[in-house]
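With one protein chain held back, the other chains of the complex are shown just where they sit.
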Amino acid sequence: MGSFEFLLDGIVRAFELIVTLNPYILSITGVSIKVSGTATLLAAMTAIPLAFALSFVQFRGRHAVITLVNTGMGLPPVFVGLFVFVMLVPAGPLGFLNRIFTPEAMIIAQYILITPIITGITLSAIKAVPEPIIETVYTLGGREKDVVLTTLLEARFGVITAVLAGLGRALAEVGAILIVGGNIAYTGSVGGIGEGLSYTRTLTTAITSETSKGDISTSIALGIILIAIYLFVNVAAGFFRRQD
Amino acid sequence: MKRFYIIVILILISLISGCLDSTPDNATEELRISTTSSTCDTGILDLLNKEFENANNAKILTVCQGTGKAIATGEMGAADVVFVHAPASELTAVEKGSFINRTYVMYNYFVIIGPGNDPAGIRATENAPEALGMIAGKEQPFISRGDDSGTHNKEKAIWMAANITPSGTWYQSVGKGMGDTIMTADIREAYTLSDRGTYLAMKDKTKLVILFETDKEYLFNPYHVMAVNPEKFPDVKYDMSMKYINFLTSTEVQAIIRDYGKDKFDEPLFTPALI
Partner (left out) sequence: MAELFRICNLTKTFAGKDVLKNINLRIYRGEIFALIGPSGTGKTTFLRILNLFEKPTNGIFEFDGKPVNGTPLEKNRIRQRSSLLFQTPAVFNLSVFDNVAYGLKVRGFDKSTVEKKVKEALGIVGLSGMETQKARTLSGGEAQRMAFARAIVYGPEVLLLDEPTANLDPYNVAKIEELIRHIRDKCGTTIVIATHNLPQVKRIADRVGVLLEGKLIEVNSVGGIFTSPGDARSAAFLKGEMVY
């Protein structure tokens, strides 16, 4: 093989796979979007109210929670993966749920990973709302609930940016979902492109396994899709940042 | 502004609902197999599973890991059946009561692969411990799986037989599957131990060649299948596991194993245990 020839071959084959809408590649993309999308959605539904509670409600342990959030923003994915794995495995405390090696297990892992991230970024978006805005709410006759609502409105682009940052992180993550999801595809796909479809195989975990099998062109195809989605999410985030 | 939120909420709902239909359809039963990377990477398991699915209206979920992890996964009840190649670890797990019905399915031989010019000169050696001894003696780069897999256990056993504790910059442990390990050895122009099947399946992707394979004693590589003990984990699909074990040992499937790879690699990757 000549130098870089394999790379060129890989890229050509990758575009072939993408353009022909290869079902294996499509199903992997679908699982990635569903798992990360759902995890992001659930994380946002936790993180945004949590960030508001931390910003507006003085309660015991508030600082401890903020410290926890800040620590959680940098949690190593493999640690989260291991934690969720030992919890969900049938021999573990939550084994009765029978959810190990399922998309749900991956959603749980990613939820744990990105909830602190969305909370943290939302917290700073709320903090960035100027004090005069809040005083204006009060002077116009608003109550505490109006302050919260108006802050949400004023910080809305920051909050959306936070959610998209979480989504981006979830999509790019591999360590945790590889452990708890098992990188499973239905029969037919192992050993190369086949008719089998992904069950818990995502763009990132598939790149890992395809590369280790030496199937560089499939990896490149998956990589191109991953980067395209990631780029789209970041362009969207940039769009919302500019709205601010 | 309200419209903005309604749109956001609608998007969220559609995302969630899109997610709920991801569960596989209920008519077919699922069987979870925890297995080693060599059965996955060679593609043989895929072929066998498809046969099984068609015959039994089942859906097989395969988790491909090193043998050590594959056994651990079964021991924690996260699989119904395991298909692995590390006899010593298998027996320990069976003694602990984690698995039952351990059944011999097939075998092949490990091979020592390396750069074609064979700088350590292992081609001329008599047995596997001697071959690894040459590599260590000349401090030629050697890549170890380092993942407690069947292959890794075999490698450790050979080092022990050679009375060598490998150490030094020439000995590198990567902690990855067979495919990755071969790719790493290829880049480093290093020696490594591989099962024959995976090497053959990856032959056109690497410059490394088989340098040593004559030792039938040390390089023997048997594969066993065993069911997770239903007394330990009542939720496992024991009946389905037994069906799968009987399927693997049936004459027809043994014949498939015998022929697998003949057309693609000019030689079979595995030898069936029962015919």
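For clarity, chains are labelled A and B in written order, and residue numbers in each chain start from 1.
Going forward, contacts are C-beta pairs under 8 Å (C-beta built on N, C-alpha and C of every residue); 3 or more make two chains touch, one makes a residue touch a chain.
Source: prediction; values computed, not measured.
Although it is left out of the displayed model, the omitted chain contacts the following shown chains in the full complex: A. Within the full complex, the residue among A:73, A:133 or A:172 touching the omitted chain is A:133.
The hidden chain makes contact, of the residues A:46, A:98 or A:150, with A:150.
Listed for chain A, the residues touching the missing chain in the whole complex are 130, 132-133, 135-144, 146, 150, 153-154, 244.
The definition used in the following text is that only the chains that are shown with their structure count from here on.
One simple way to say how far apart two chains are is to compare their mean CA positions; for chain A and chain B this gives 30 Å. Only residues 1, 4, 12, 15-16, 18-19, 22, 24, 32, 37, 40-43, 45-46, 49-50, 53, 59-64, 73, 75-78, 176-177, 179-180, 182-183, 201-202, 205-206, 233, 235-236 of chain B touch chain A when the two sit together in their complex. Remark: chain A residues 31, 34, 37-38, 41, 44, 89-92, 95, 98, 100-101, 103, 153, 156, 182-192, 194, 196, 199, 209, 211-214 touch chain B in the complex.
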